[in-house]
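What follows is one structure encoded as structure tokens, with my remarks underneath.
One chain of protein is taken out of this complex; the other chains stay put.
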Amino acid sequence: MTNPFFKNHGPFKIKKIFDIINNNSQLKKENYKIYDIKDLTLSTSKDITFFHSKKYSNVASITKASFCITTDSLKHFLPPTCSPIIVENVLLSLSLITKAFYPDSINDDFDNTVKEIAKTNFNKKTRHGNNILIGKNVKIGKNCSIGHNTIIEKNVIIGNNCSIGSNVIIRNTIIKDNVFILDGCVIGKKGFGFFPNNKLNIRYPQIGIVLIEDNSEIGCGSTIDRGSISNTVIGKNTFLDNQIHIAHNVKIGNNCIIAGQVGFAGSSIISDNVMIGGQAGISGHIKVGNKVQIGGGSGVIKDIEDNSKVMGYPAKDLRQFIKQNK
Amino acid sequence: MTNPFFKNHGPFKIKKIFDIINNNSQLKKENYKIYDIKDLTLSTSKDITFFHSKKYSNVASITKASFCITTDSLKHFLPPTCSPIIVENVLLSLSLITKAFYPDSINDDFDNTVKEIAKTNFNKKTRHGNNILIGKNVKIGKNCSIGHNTIIEKNVIIGNNCSIGSNVIIRNTIIKDNVFILDGCVIGKKGFGFFPNNKLNIRYPQIGIVLIEDNSEIGCGSTIDRGSISNTVIGKNTFLDNQIHIAHNVKIGNNCIIAGQVGFAGSSIISDNVMIGGQAGISGHIKVGNKVQIGGGSGVIKDIEDNSKVMGYPAKDLRQFIKQNK
Partner (left out) sequence: MTNPFFKNHGPFKIKKIFDIINNNSQLKKENYKIYDIKDLTLSTSKDITFFHSKKYSNVASITKASFCITTDSLKHFLPPTCSPIIVENVLLSLSLITKAFYPDSINDDFDNTVKEIAKTNFNKKTRHGNNILIGKNVKIGKNCSIGHNTIIEKNVIIGNNCSIGSNVIIRNTIIKDNVFILDGCVIGKKGFGFFPNNKLNIRYPQIGIVLIEDNSEIGCGSTIDRGSISNTVIGKNTFLDNQIHIAHNVKIGNNCIIAGQVGFAGSSIISDNVMIGGQAGISGHIKVGNKVQIGGGSGVIKDIEDNSKVMGYPAKDLRQFIKQNK
């Protein structure tokens, strides 16, 4: 899939990429053309990828990428078809390469391609309120409703039978059918990703999207950040209450129920049929299994197995929590 | 009181209601007309009510409703004037009946009756900013101020001396005198109520309102959902800080002080003169007594007696919390 939202300024020859990351090591295929930067799973032989944590050694071992930015201690996990590029800081190098491919993905200035809906062909096609702005190349399906003051930025795709509330901002997002986005949501902004750096942090490019699957609902005032290099995904028939915060790269499964003010840190995976009580927090880079129930106010800081019921800060087995708090 | 916001499509004969919930049991007064569906307390002899938890057996025993959807194990609490209708799932049957009476209460599409304030008689009557939208049948008292980009949807009633901020959305709400609603609030949206159902959850009709009493203040970016079948109420002289979430049917008393980012799950009751510290969470269906003080960050998961000071997750006696955390 080509990136639907950010213009790819590639391809670049691999020797150009070595320049970008200040890598002077010897290079065999210096004119090999790299078309995109993708994660270990999505890469093809035309792409460069990155591998920075042993946690991903399984997917690393079968990546189809031709090149991979990684470290000396991780390179042996890669298949023979993938040439390791050894760097000191994988994520910083990744950031520099991504910025070269997608220079527009770093800042999130307002969309200057928007027009008032009355001047677009959506004026007749959708039920809509006042003062709505629609960007270039937006697609909206049949039988949709869009509330007052809402901004749908360029290239956003919305399916059929969707209801978008008032004061909503959507960018870098694909919304499937029968989805409800309630008032005041901000969907698809850049994630909170950067390299801390005294006096001037280095912003990390955020080239992923937000994907909201069929039949889901997003409560008022929620914020869902787009992915950095993979996508942020809300599964089918998953309902979110008000004031929920979902960071970049989070993937939430199908049929989940998430109560108000829950927060998800970056890159966590929530499986199917998960229920989460109000104000719970889910740490970054963890996995919550299927049919898990998480009590309100819990702080989940490690993986949770399928069918578990947990509560507490840190979250533990529910029966244990109740016993300890009699 | 007739419902001020949703059109009642009744009355229905009781035999029609039996059809709606697929109930084939024998029926005496099959042509008896039912005018509305109300909770146990508000029902009159013209109404149908529902009773799904032993917790409500006291009010059930004195309900004036002629019919009550309930279960076999609860029916004996009802007075002889009230005929029980035995169902498997009280709330699901309630949902189907409510939907029949109030079909417009399920989705929350934008109000298409709004006009720019300049085209209404509020243009002269209120101090107001730019780009304000006012729905049909809105009432606004004397000496009110309304900020820029604010949307006041149809039938909303606002008293005297109120200050409504900018970027506010209000629907299905009655606001009394001298109330401050700060910027970016969303007041009166449907609550987070539905029956989980694989592939396509069944939305629960939300026919209640939000009632905000005299002299109260609602902080920036707060969300207050309207009641499902009863109302969501904010008492007199109660002040809420920013980013507070109040779910459907919550009732907060008079003279309460609620700090930032506090969340209330559905149907909880907070009595008078209650103080709640920042980020505390109040579980659903519990009661917090008068003059209770709840420390910041607490998770309140059971009823709290009058005059208590509590803190912790779960919340316990404050002295005990301090002792255990020395």
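In order of appearance the chains are A and B, and numbering begins at 1 in each one.
FYI, a residue touches a chain if its C-beta (ideal position, glycine included) is under 8 Å from a C-beta of that chain, and two chains touch if they have at least 3 such contacts.
Predicted model only: the values in this text are computed from it and were never measured.
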Sole contact to the chain not displayed, among A:S43, A:S93 or A:N131: A:N131
Selected from A:H245, A:K291 or A:K309 as touching the chain missing from the view: A:H245
Candidate in contact with the missing chain, chosen from B:N167, B:N201, B:S283 or B:S308: B:N167
Omitted-chain contact residue, chosen from B:G10, B:P84 or B:G147: B:G147
Absent-chain contact - pick from A:T63, A:S95, A:T120 or A:N149: A:N149
For subunit A, residues in touch with the removed chain: 107-112, 114, 116, 131, 133, 149, 151, 167, 169, 184, 186, 189, 192, 194, 196-201, 221, 223, 225, 243, 245, 247, 261, 263, 265, 279, 281, 283, 299, 301, 313-314, 316
Residue ranges of subunit B at the interface with the undisplayed chain: 127-131, 145-149, 163, 165-167, 180, 182-184, 215, 219-221, 236-237, 239, 241-243, 255, 257, 259-261, 277-279, 296-297, 312-313, 325
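By our rule, only the chains that are shown with their structure count from here on.
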Chain centre separation (subunit A, subunit B; CA means) in Å: 34
